[in-house]
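Down below is the structure, laid out as C-alpha cells.
With one protein chain held back, the other chains of the complex are shown just where they sit.
Then we have chain A:
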Amino acid sequence: MAETTTAAAVGYDPATHVGGHPTSTGISNNKMAMWVFLGSECMLFGGLISTYLLYKDRVPEGGISPRDVFDIPFTSASSFVLLMSSLTMVLALAAIQKADHRRFRLWILTTALLGSTFIAGQIYEFTAFYREGLGFTTNIFGSAFYTLTGFHGVHVTIGIIMLLSLLVLSIRGRLSEERSEAVEIVGLYWHFVDIVWILIFTIIYLIP
C-alpha cells in the first residue's frame, strides 16, 4: 500500500500502532496540526527576535539601554520556574497515560501554578522597567523588547488557560486515558513556549 510506504519513509512503524483512527500517514492528524502550528510559531518568534536584535543598540545618547534595566538574578529565577514547569507537564502526561488521574491533576495544576508564577514575575519586571523610565514608546529598544516578551507572555497565558481547561475536564471525568493525546498536544504547546524562553533568556538577557 502506498500509505504504508509513506509511513515507512518517515520512520513510522505501523506494526507498533494499534487502535486509534486510520490516517494516510499513520500519524495523528491532531498532533501533526499542532506541529505545523508550532513550525509557524517559529517564524513568528524568529521575526520578533530578529527585530529586537536589530533595534536593541539603536538607543539615543543617554537613553535607557538593556543593561541599565535588566535584573539577571530575578529573570534567572523566572526562567528556572518555567523550565521546571516543562518537567511537571511531562509528569502529568505520564500520569494520565497510566490512568493515574489523581497525580495527573496534581501535576497539571502544578504546571499551571508555575506558569502563573512566571507571568507574575513578568508583570513585576515590566512594572519595574516602567518605573525606571522604560515605556513601550520610550525608545526603539523598549518597543522591540516589550513586543517580543509581551507576545511570549500572551502565549504562556494561553497555555495556562489550556492547562486549567484540561484540569476541569479531568475533574468532570471527561478526560480518560484514551484521550491522553489531548494532554500531549497541550504539552507540545507548553514545551514550545519554554523553548522560546530558552532562546529569549540567552539572546536577550545574557548575551552582552
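Definition applied: contacts are C-beta pairs under 8 Å (C-beta built on N, C-alpha and C of every residue); 3 or more make two chains touch, one makes a residue touch a chain; residues count from 1.
Here is the rule we use: contacts and distances are computed from a predicted model.
Looking at the choices "Cytochrome C oxidase subunit IV", "Carbohydrate ABC transporter permease", "Iron complex transport system substrate-binding protein" or "Homoserine O-acetyltransferase", the name in the UniProt record of the chain not drawn here is "Cytochrome C oxidase subunit IV". Listed by residue number, the positions of chain A touching the unshown chain are 1-4, 7, 10-12, 14, 16-29, 31-32, 35-36, 38-43, 45-47, 49-51, 53-54, 72-73, 76, 79-80, 83-84, 86-87, 89-91, 94, 97, 180-181, 184, 187-188, 191-192, 194-195, 198-199, 201-203, 206-208.
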